[in-house]
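Here the complex is missing a single protein chain, while all its other protein chains stay put.
For reference, chains read A, B and C in written order, and residue numbers begin at 1 within each chain.
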Amino acid sequence: MYKFLNTVLIGITSGAIYSLMALALVLVWRSTRVVNFAQAGQALLSTYIGYEVIQNFHSFWLALAIAMVAGAAVAALIDAIFMRTLFKRAAEGPIAGVAPIIATLGLLGLIRALLGLVVGGKEASIRPPVSNIGFTISGHTLAFSPLKLLIVASVLFLMLVLSLIFQHTNVGLALRASAYAPEIARLAGVKVDGIRTLGWALAGAAGAAAGMLQTPDGNGALSPDSLEFSLLLVFGFIAAVIGGLESLVGAVLGGLLLGLVLAFVLIYISGSLVFITAFVLLIIVLLVKPGGLIGSRRGRRA
Amino acid sequence: MVRDEDVVHKFRQSNFGRLSFFVGFGIFLFLLSNRVDELRVYQGATLAMYVVAIASLILLTGYSGQVSLGHGALLAIGGYSAALARNHLSAPVWITFLIAVLVTAMAGAVLGTAAARLSGPYLAGTTLALAVGLPSIANQFGFLGGEQGLLFDVGFPPASLGEDFTQYKWYFWIASLAALISIWWLQNILRSRYGRSWRALRGNEVAAELAGIHAGKSKTLAFTISSGLAGLAGALLAMTISTVSPSAFPLSLSFALLTGAILSGVTTLSGVMIGALTLVATPEIAAAISNRFSTSENVTTNLPGLLVSALLILVVLLVPNGPVEQMRTVRNRKRAITR
Amino acid sequence: MTLVVTDLTVDHGAIRAINNISFRVEEGQLAAVIGANGAGKTTLLRTLSGLTHATGGSASWHGTELLYSKPEKLVRRGVSHVSEGKSVIPELTVKENLHLGALWRKNSDEAHATQEMILDTFPRLRDRLDQQADILSGGERQMLAIGRALMSKPSLLLLDEPSLGLAPLLVAQIFQSIRALTSQMGLTVVLVEQNAMSALKIADMGIVLNRGRIAASDSSVHLIANPQVRAAYLGY
Partner (left out) sequence: MIGINRRRLLVASAVLATSGLAISTVPAQAFSPRSEVGVTAKTIKLGVTIPMTGAASPGYNKLPSAMKAYFDYVNANGGVKGRKITLVVKDDQYVPTLAVAKTNELILKDKVFALLAPLGTANVKAVAASVNPGRRGVPTLFVNTGYSGFANKKAYPTTFTLLPSYIVEAKIIAQYLKENFADKKIGLLYQDDDFGDDALAGFKEAGLNFAVKVPYASGSQGLSGVPATWIQKLSTGGAEVVVLFGVSSATGAALGTAAVMKYAPKWILGSVGGDATTIKALGVPAGVLYNATGASFVPATTDTTDEYIKLFQTINAKYNNNAVFDNNVLVGMNTAFLTVQAIAAAGANPTRKALIAAIEKKGASFASAALTPLMYSATSHVGYSGYWFGTYGPTGDLKPNGGTYSVYTTDSGTGAVVKSTYKRPAMPANGLPAN
């Protein structure tokens, strides 16, 4: 009974973390049709900035806010400097579909190498802002703590706020139009370049939140070579693809599904099946629904 | 359009010339291998491996418009099939390479059938998950040798080659021959009906389908051939390190190959050497730079990554279609002006 | 308020799409641009709305230089472009598509009034206001596309092939609406059409493009009467 309950709770919490990264990836995909692999590097960079804030001002919440703002700023810069130029130079031809992916992979390497140059070899870690000791029900400790509650709540909050922005505001309409049909959006008067940058900035902030929340939920240590951030990127991306890439709700559902399936397989079948399970789940979802759980009909062919 | 006709025209004129170019280049490599030291010969073998792997990616990405972030996984399939064939069937070396090609091509056909239904980011995600997931299978089945992997020994060079013929020179010969044959064969494929249909698909999928090209079949075929080449590259990689193990095919290998393909220019096979050369040379250049200017450990360890990443970004931004394509465009423009 | 195009040249890579053309469209007039496929009609519109960059020449509207500017800026100066092939966004609802055209407008009451006027003209859109645009029929999409362009309160409307793929009856209907709207709103219109006869019938003037050059330019009545034009473009 408690084993089952804890498995569900472990699945939901880890799924929530994947979802945060998936949200960031979906935001960029929706606004510019780019799968942003640099997201992991940006999240790492933002988290380092958050770490510096904690060192100086001793407030996690201030650090979270500043990390998110910094993450947004870095993302906006990346879009304005790199991606805009890229889209102008490689708008057509066989490279058009691949170039953005490659460019973001290059950025990921660049950010990591620069971080390694600056902070390599130095120890850094972030303590949880709220207790990470599990709740207790009639003598049984659950795999669910105030920190994990905070994480799940943050994911749901971000998803709701972002969905509201996208569906019910003028900016949201401009964001969607720019993603689906940039030319028509421009003809309608939308300043598409700026709007895309805004999409990147939102994603940068979401990625920063993912980094700031995942780090203390793990053991808290930060490193430019962080295995945690690489895995976060890969699993966040798999979650986003499962979710269909188009939809924020899909990203969260994809993350939760991935988290739950992994938790059940690892606990009930074998602990060593992590990577194979993720691959098989992705294949099954895509075979049944090639556009992901909530993919638009056009998204598949885009 | 003009360019393609131009090339086809040239090709028809000099099919024999092309073959003699490859033979000549082979002889040049043969002579070169007797002139350079053992380290360069070893690096040459690695280079040849990269040439095959990058060519495979160029075919997939540049010609059929599909993205693979998990090419390392295909190399792993090739490497393991070659090693298993060698260890269990005691197959002759060239047979093991053939087996690597066939097995990986078959895996690629299965994968390609699924891949043809997926596009852009969905395919990217699937191949990425494959690259992450596949190597850990080695630890699930004992016959795959676990983390330490399997030995893959192509054997000593034939005694007839002389006493001072080193092992690495032998690897270099095998790898170069494999690379030359692959590239020659690939060029012929690209000039065939299939090559034309891939180019048509790359240009405009809808138009190509209207013209009677079956997009799904055509893409699956590209994936299959690309996989076969990747399998060959995997076997060559296994040969150069005489083993196969999960950690020999990390995600960073897949990314490095993609980097190599972009640096080569994904639209033209002829730039394939550029990418391979960059991959082999960058760490050495970085080491030389950091030795000269700095003793800081942070600089030494991070400089290669920094250089490759910066180069990749610059190429994508400045010459997105690759240096060769860029030179050709400039040349065509000049020619147009002089006309 | 006159659209003045002078010595306009546009290159697509090595191909010269528009070759040194000049023409004028007076305020409130509806100009039809006709010509064969590849004559440069669409390129002309794309250049005027800022989507394509010109190689040389000039084009001014209401004192504003149209060339070398961005479409999102030109919309704010009153230039609206309905691009070729039902320029609506299928993922958005009908209402959102319309709303998109007025996002930049500060005065939402005015925008609302414009929307009401458009819905009065195309009542079929009113019924589908909250539905996704991808379920609309071809004619409805064209209405929506024109409606979206009008939401930007343009003074110069650039229309690219509104009749493309529509049934003849529908074409007549759409063209009548275009004529009515332009008179009602005092618009100046450049209408690019393959369907030359229908276009010239509602137009005040016509421009015939041939391989990037102006083959003929006159009032539509004269063009229809011109035997060469009739033979080459009107099919009788």
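Remarks
The definition used in the following text is that a contact is a pair of C-beta atoms (placed from the backbone, for glycine too) under 8 Å apart; a residue touches a chain by one contact, two chains touch by 3 or more.
Source: prediction; values computed, not measured.
Across the entire complex, contacts from the unshown chain go to A, B.
Contact with the chain that does not appear here is found for just one residue of A:Ala22, A:Val35, A:Ala99 or A:Ala143, A:Ala143. Screening A:Leu162, A:Ala263 or A:Leu282 for touch with the missing chain picks out A:Ala263. Across B:Leu19, B:Leu39 or B:Leu89, the single residue that touches the chain missing here is B:Leu39.
One chain is missing from the display, and on chain A it is touched by residues 2-3, 6-7, 10-11, 13-15, 17-18, 116, 121, 123, 125-126, 132-134, 136, 141-143, 145, 214, 217-221, 223, 225-228, 230-232, 235, 259, 262-263, 266-267, 270-275.
Chain B residues in contact with the hidden partner, per the touch definition given at the top, are 37-39, 42-43, 46, 136, 139, 146-149, 151, 153, 156, 159, 163-168, 237, 240-243, 245-248, 250, 252-253, 283-284, 297, 300-302, 304-305.
Keep in mind that, in the parts below, only the chains that are shown with their structure count from here on.
The touch graph of these protein chains is an open line.
For this structure, the chains sharing the highest number of C-beta contacts are A-B. Put simply, the chain closest to the centre of the protein, by Cα centroids, is A.
The chain with its CA mean position farthest from that of chain B is C. Spacing of chain A relative to chain B, judged by their CA centroids, is 32 angstrom.
Chain geometry summary: the mean Cα position of chain B and that of chain C are 50 Å apart. The mean-CA centres of chain A and chain C are about 42 angstrom from one another, to the nearest whole unit.
Only residues 29, 35, 82, 85-86, 89-90, 93-95, 97-99, 101-103, 105-110, 112-114, 116-118, 120-121, 230, 234, 237-238, 240-241, 245, 272, 274-276, 278-280, 282-283, 286-287, 290-292, 300-302 of chain A touch chain B when the two sit together in their complex.
By the touch criterion stated above, chain B contacts chain A in their complex at residues 61-63, 65, 67, 69, 114, 117-122, 124-126, 128-130, 132-134, 136-137, 139-140, 202, 251, 255, 258-259, 262, 266-267, 297-299, 301-303, 305-306, 308-310, 312-313, 316-318, 320-321. Put simply, chain C touches chain A in their complex at residues 49, 51, 70-72, 75-76, 80-83, 87-92, 96, 99-101, 103-104, 134, 148-149, 151-152.
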